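Working notes, structure below.
Omission of a single protein chain aside, the complex is shown with its protein chains in their original locations.
For chain A:
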Amino acid sequence: MSAHRVAASLPRIGVTIGHVPQKLKTGGIEPSRRARLEVLRRIVTRTVREERVELKWNRAVEARPYVERLIQLGVERGPLDEYTAEMMEWWLLEKDLITKMHEVIVPRFQNNASPFTSLFRLPPQRLQQFIQNKREVWKRYDIGVLEIHGNPFPPVQEESSEQSDSILDILLADALRNHQMDLQERLNSEKSK
């Protein structure tokens, strides 16, 4: 009740958002909705700082829409908006990141639509937890990589090469290239005459 509506609506976020907020393990903090936000806040801050972060899969999925929305607020409203300023202030724990957000990240997406981030799934890791009476306890972790587009790192996913592996295609492409070069040579020799 009497929650003030955000003045003008924002566009849709271009990533999958579940209709129920997922519970997250909060390590030490008493589990609550507040604790969940605190965990997400740390992840968002880290993502803006590092631009590519490796997280537990479920945390990455939950944090991604928050990063998207924060960037969207910057793109749509700009730094002078009161609501944007309040949200940046709360979500980015380190204050230099607010400047980074407005001056480095938001200008990248000035003419783009959402999504501004990508999420990749790494192969799950099995790690040994402890050894109890010669019994080894292992645990499986699902790992996701969350990144902001336009970061300076090499791409996570290899770009699909446009060249076909088929021998026929390779020979055809080569023949075409030779033909092109012949034409170019003939043209050059005619010009020189």
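We take it that contacts are C-beta pairs under 8 Å (C-beta built on N, C-alpha and C of every residue); 3 or more make two chains touch, one makes a residue touch a chain; residues count from 1.
The rule we apply is simple: contacts and distances are computed from a predicted model.
A single chain of the complex does not appear, and UniProt lists its protein name as "Large ribosomal subunit protein bL19m", one of "GATOR complex protein NPRL3", "Large ribosomal subunit protein bL19m", "Cell cycle checkpoint control protein" or "Cytochrome b".
Within the complete assembly, residues 1-13, 17, 19, 21, 33-34, 37, 65-66, 69-70, 73, 76-81, 85, 87, 90-91, 98-99, 102-103 of chain A touch the chain that is not shown.
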